[in-house]
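After this line comes chain A, so read on.
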Amino acid sequence: MNTMIGQLVANGVVYGCIIALAAIGLSLAYRIMNFANFAHGDFLTLGAYFTLFFAATSNLGFPLACVLAVLATAACAALLDIAIWKRMRSSGANRTAIMILSIGVSIAIRNALIIFFRPDALRFPVPVMESINLGGILLTYFQIAVVLIAFTCMLVVHSILSRTILGKSMRALADNPNLARITGINVDQVVRYTWMVSMGLAALAGIMLGLVTHLNPNMGWSIILPMFAAAILGGIGNAYGAMAGGMIIGLAQEISTAFLPAEYKIAVSFAIMIAVLFFRPRGLMGGT
Partner candidate 1 sequence: MLSLESITAGYTDENIITDLSLRVEEGEIVTVIGPNGCGKSTLMKSIFGLTRMRGGRILFLGQEITGLRPDQLVKRGLSYVPQEKNVFAALTVRENLEIGAIALKGGIDERISLVLELFPALADRMDQRAGTLSGGEQKMLAVGRAMIINPSMLLLDEPSAALSPKIMGQLFSEIQEINERGVTILMVEQNARRALAISDRGYVMEMGKNRLEGPARSLLDNPEVCRLYLGRK
Partner candidate 2 sequence: MANEILRIEGVRKGFGGLKAVDNCSLSVPERTIVGLIGPNGAGKSTLFDLISGFIKPDAGNIIFSGKEIVGLPAYRIAGMGLIRTFQIPRALMRMTVLENMMLGSQNQLGEMILAPIIRHGRVKAEERAIEKKAEDILKFFDLLRMRDEYAGSMSGGQKKMLEMARALMANPRLLLLDEPFAGVNPALSERLIEKIKLLRKSGLTIMIIEHAIPYVLALSDELYVLNKGAILASGQPDKVISDSRVFEAYLGVGSDAQP
């Protein structure tokens, strides 16, 4: 029994890491751009497929392909900002319009991927590895790598936000957009970098999701619920809250399988989200 719970906790941490990474980006974008980006999940997918593409078409090796994919996704985010988001911002469109638009972006990306890669499930060209046994808990090297990379990323995000001038500008912009403009922050530039960071993190989360499961064009869209649940649980807009929220959601979903049929684990996210909205709408750590 104990090892079973231990195994579920381990799985939960792995899954929680992926959700947390995705939710950090979502929350950052929400905080700076002031709207919920429903295309966030599809950037996870985009990142995973870029990796597959780079790994298959060049002989750079898988890790380098991952790096390239993250950069490519960030570049797409910047392009999208120039083509769409910046125009919407400067035309003074309100956020409901922008949210509806993000649905359009999501539909377009997802289906473009189906055209290029077919709808079937695919796998990364990496060797299948034996699990290692840590005191009765089985984990693959990929799962361990996911946890290590995710924690590294969280540290990196933390130091970007607290140490760098970009991070401080991002926080300043979120705190008081008018004053940020007056102070001389180039708002458009900071917003663009925020998109790139947010989407780069999404790409990374997508790669990890692809590593521990498989790839399909729906993979990002299908975790939109736990992703938002994590962001809301942590207080939407709060990057640190999103990390904690992602972990809690991941653990809750996995551990619930000890008591509930595994098919319902996604409902656990929904139940947590509704409960948070009723009793603590600003999330556990307070958000915007």
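Per the selection procedure, all candidates are chains of the complex that A comes from, given by their letters.
We take it that a residue touches a chain if its C-beta (ideal position, glycine included) is under 8 Å from a C-beta of that chain, and two chains touch if they have at least 3 such contacts; residues count from 1.
This one's a predicted model, so the numbers in the text were calculated from it and none came from an experiment.
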Given options 1 or 2, the chain of this complex that touches chain A
1
Can you check the complex and tell me which residues of chain A touch candidate 1?
165, 168-169, 171-172, 174-176, 178-186
